[in-house]
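The complex appears here minus one protein chain, its other protein chains still in place.
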Amino acid sequence: MSEPRVERPGLYYPKLPTTWWLRNTNYFLFMLRELSSVFIMVFLVLFLVELYRLSQGPKAYGAYLETLRAPGWIVFHVVALAFALYHSVTWFKLSGVVQVVRVGERQVPPSLVTAASFALWAVVSIVLLWFMVRG
Amino acid sequence: MSDATITLEVTRYRPGHDREPHPQSFEVPFQKDWVVLDALNHIKDRIDGTLSYRWSCRMGVCGSCGMMVNGVPKLTCAAFLRDYRPGPIRVEPLANFPVIRDLVIALDDFMEKLRRVKPWIIRAEEKPVSEGEYRQTPAQLETYKQFSMCINCMLCYAACPVYGLAPAFVGPAAIALAYRYNLDSRDEGYRLREPVMSDAVGVWECTFVGECSVVCPKGVDPAAAIQRSKLAGATDWLLSMVMPWGGRR
Partner (left out) sequence: MPGEDGYQHDLLVIGGGGAGLRAAIAAAEESNRLSIAVLSKVYPMRSHTVSAEGGTAAVMRDDDSLDTHAKDTIFGSDFLADQDVVETFVREAPGEVIQLEHWGCPWSRDPDGRVSVRPFGGMTVNRTLYAADKTGFHMLHSLFQTSLKYEKIVRYDEWFATSLLIEDGTVCGVTALNLHDGRMRPIVAKAVIMCTGGAGRIFPFTTNAAIKTGDGMALAYRAGVPLKDMEFVQYHPTGLPGTGILITEAARGEGGHLKNKDGYRYLQDYGLGPPTDTPVHRKMELGPRDILSRCHIQEHQKGRTFDGPYGHYVHLDLRHLGEKLIDKNLPFVRELARNYVGIDPVHEPIPVRPVVHYMMGGISTDITGKTSLDGLYAAGEAACVSINGANRLGSNSLTELLVFGARAGRSAARHALERAAPRSNPLAQLASDERRRLDQRFLRVDGREKIADIREEMQKAMESGCGIYRDRATMEATCQTLAKLRERFAHISLADKDAVFNTELIAALELECTLEVAETVARSALAREESRGSHTRTDFPKRDDARFLKHSLAYRTPDGPRIEYLPVTITRWPPEERKY
């Protein structure tokens, strides 16, 4: 955070209320996106533990999976998946804005970059899914 | 002309008299081609001459008349009463700025930041005018044109919660203008602007809410300018780590 500003007498300095993010939909969606990181972080921790358990052998791994079958964890994973998807969608939507792609002298329209990003995402997901189903 | 009216709830603040701003209601004639600014002018001319606000061109290019209309930053010369029927319409000073009086906000903070990003062409060597213009192709012009459309109306600052929470943030318009010069084929000042851009209160302060680009009346998309500057800054940093003898640009 930055230095507090010097306030001049006579001027009225408005304060942003802590509920500012409830003022409009975009602010709210932004806060959701920020919040999504918490769920994704917890999921990643669980995943690391899962890998660790896997390294300890089938028994430890099985026990861990059993723990995760508890309804609470299932609910968590559904919510985390939803957030992960939301985060990914917003991320890919921004890709067109952030990454300028040029072909020759012309700039590729951001919408096309975004669409390409989504397409790539879909392809990678399908490939992964195929590996999982086959394996 | 009809007898219909519409109510404006206008923020009043008299320094030295009021502790804090408060709304005052005015009933004005409803005209279908009136903008909020016309209603304010009607109030000033016919109801209460003490109401203070800024305006000038009334055609959306001078950038004077930005205010919060029903909580959203707008140029009041382009906000039609008919879009807010039946009212009342809340008219407040731009959010996140200190208020001087009524609807007039203090701009000196932005003016200082604008100068800090060096929004002018920087060259190692200036070409004499006698040697003519710099050649610039339409495509080169196109790369920065959008970011040169900023009218400094401050709507983006009013929409930016980061600026509201951390007023030292250089902010959307100033960064967009710095980026505009960085992109200009005639400019060689990237290195000189970089310290301001990658400063603690520069581009990295932005959390990409994106509302600045939503409210921009000129389609400048400052959010894109900031994110792209982050990407350029990060790439630069990475290259300087990999190739300490000199990265890009």
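Going in written order, the chains are labelled A and B, and every chain counts its residues from 1.
The rule we apply is simple: a contact is a pair of C-beta atoms (placed from the backbone, for glycine too) under 8 Å apart; a residue touches a chain by one contact, two chains touch by 3 or more.
What you are looking at is a predicted structure, and each value in this text was computed from that prediction instead of being measured.
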{"item": "Chains on display which the left-out chain touches in the complete complex", "value": "B"}
{"item": "Of B:Thr5, B:Ser56 or B:Ser240, the one touching the omitted chain in the full complex", "value": "B:Ser56"}
{"item": "Sole residue of B:His22, B:Lys145 or B:Arg191 that reaches the chain not shown, by the stated touch rule", "value": "B:Lys145"}
{"item": "Selected residue (touches chain absent from view) among B:Phe26, B:Tyr163 or B:Tyr181", "value": "B:Tyr181"}
{"item": "Touch list for subunit B against the chain that is not drawn", "value": "14-16, 33, 44-46, 48-50, 52-64, 78, 100-102, 104, 107, 111, 114-115, 118-121, 126-127, 129-130, 132-138, 140-141, 144-145, 148-152, 177, 181, 184, 186-187"}
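We take it that only the chains that are shown with their structure count from here on.
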{"item": "Distance between chain centroids, defined by C-alpha means - subunit A, subunit B (Å)", "value": "30"}
{"item": "Subunit B residues within the subunit A interface of the complex", "value": "13, 15-16, 20-21, 71-72, 95-100, 106, 109, 137, 139, 142-143, 161, 164-169, 200-201, 205, 207-211, 214, 221, 223-224, 227-228, 231"}
{"item": "Of all residues in subunit A, those that touch subunit B in their complex", "value": "1-3, 5, 7-8, 10-14, 16, 20-21, 23-24, 26-27, 30, 34, 94, 97-100, 105-107"}
